[in-house]
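Here it is, the structure, as C-alpha cells.
One chain of protein is taken out of this complex; the other chains stay put.
For subunit A:
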Amino acid sequence: MESGQQSPVIVQQAPESKKVALTGYVGFDTITRQIEKKLLKRGFTLNIMVVGQSGLGKSTMVNTLFASHLLDTKATQKASDPIRQTTEINTVSHIIEENGVRLRLSITDTPGFGDQINNENCWESIIKYIKDQYATYLRKELTPNRERRIADTRVHAVLYFIPPTGHSLKPIDIIVLKKLSDICNVIPVIAKSDSLTVEERIAFKKRIKEELAFHGIQLYPYDDVDTDDYSITEADRAEKALNQEMRELIPFAVVGSERNVVVDGKAVRGRKTRWGLVNIEDETHCEFPQLRNFLTRTHLQDLIETTGIVHYETFRTKQLVALKESTMSHSR
C-alpha cells in the first residue's frame, strides 16, 4: 500500500548512543595495553627546532633537556672563517631509549639566525623549512600508493630563545614569534636567565606577556583544541588546570648545563661561578625542571598531536584550496 518514494537513507550523523551497563566482564579495557605495546614497538618521533641568536645556550639547553650530548656547544666559527650570510638549517637525529620506550629525536638547529648586522628576512629559511616538512607529508599523504606509516618529519615544537635583556622583546623577536606561531607550536624561553635577579625576572616576564598579547601572538598550549563532545571528566579538568598553569609560566626562564656541581653532597647539574652555584634542578633557581616536565613528561604527546591536528591541517587546507583554484583557472 505504501508506494512512497524510496529515498536513500544516508546517515549524516552517528546514531544516538545510550549508556548501557555491563552485566559481566568483557575485557576490552585491555585495549590501552594493546595500544601501548604497539606504540612501544613502533617507537615515537619528536622533532624539535631551536631558534635564537648564537651564544644563548641553545645547544646546551637541548643537551640538558635530554640528558645526553646531542649537539656541539663550542663556537663553531674561527676568527678567520667567513661570516654566515644566511640562517642555516642543520638537522641531527638521535635515537634515545628510556625504560623500553624508544624516542627518535630530531633536533634542528638554526645557526646564523639574528647574528648578522642586517637581519632582515633571516627567518625566511626557517619558515620555508617548516612548510617544506608539511608539504612533504602532504605529498606522501596524497599519493595513490602511500606508505603504511609516513615518516613524520614535521616540526612539533620550536623553542625560541629570548636574550635576557631584562627590558622587553626586540623587534626581531616579535616579528619571528608572530610568523612562527602561525605555523607551528612555539615555546619561548628566556635564555641564560641566571643573569636576572628574581625581581628582574618577574618584571621581564610580565613585560613579555604584555607584548605578546599586544601583538596578538598565540602560543602553545592553545585553548580548547579538542572540542569533542564527551563529558568533561576529572582528567580533562586537571589538564585544563595544568595548561593554565603552564600559560602563566611561559616564557620559561631557563639555565642549561651539562656539567655537574656538588650541592649538599649530591652531584647535580649546575653552573659554578666565582661567587655562587646555580643548581638547575632547583625550581627556585630557574625554571628548567618545569620546562623539562612540560616538554617531555606531560605535553609530549599533545605537542605531536596538536601539530597534526591544528597546524598541519591549516597548511593542508590552504594548499588544497590553492591547488583547486589553480586547476580551475587552468581548465578555463
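Assume contacts are C-beta pairs under 8 Å (C-beta built on N, C-alpha and C of every residue); 3 or more make two chains touch, one makes a residue touch a chain; residues count from 1.
Everything below uses one rule, namely that contacts and distances are computed from a predicted model.
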Q) Looking only at the UniProt record of the hidden chain, which name from "DNA-directed RNA polymerase", "BRISC and BRCA1-A complex member 2", "Septin" or "Delta(3)-Delta(2)-enoyl-CoA isomerase" is the right one? A) "Septin"
Q. Given the contact definition stated above, which residue among A:167, A:266 or A:318 touches the chain not shown here?
A. A:167
Q: Based on the whole complex, identify which of A:140, A:272 or A:316 touches the chain you can't see.
A: A:272
Q: Name, in rising order, the residues on subunit A that touch the hidden chain in the full complex.
A: 53-56, 74-75, 77, 79-80, 83, 115-120, 163-168, 170-172, 175, 192, 194-195, 197-198, 207, 210-211, 214-215, 271-279, 282, 284-285
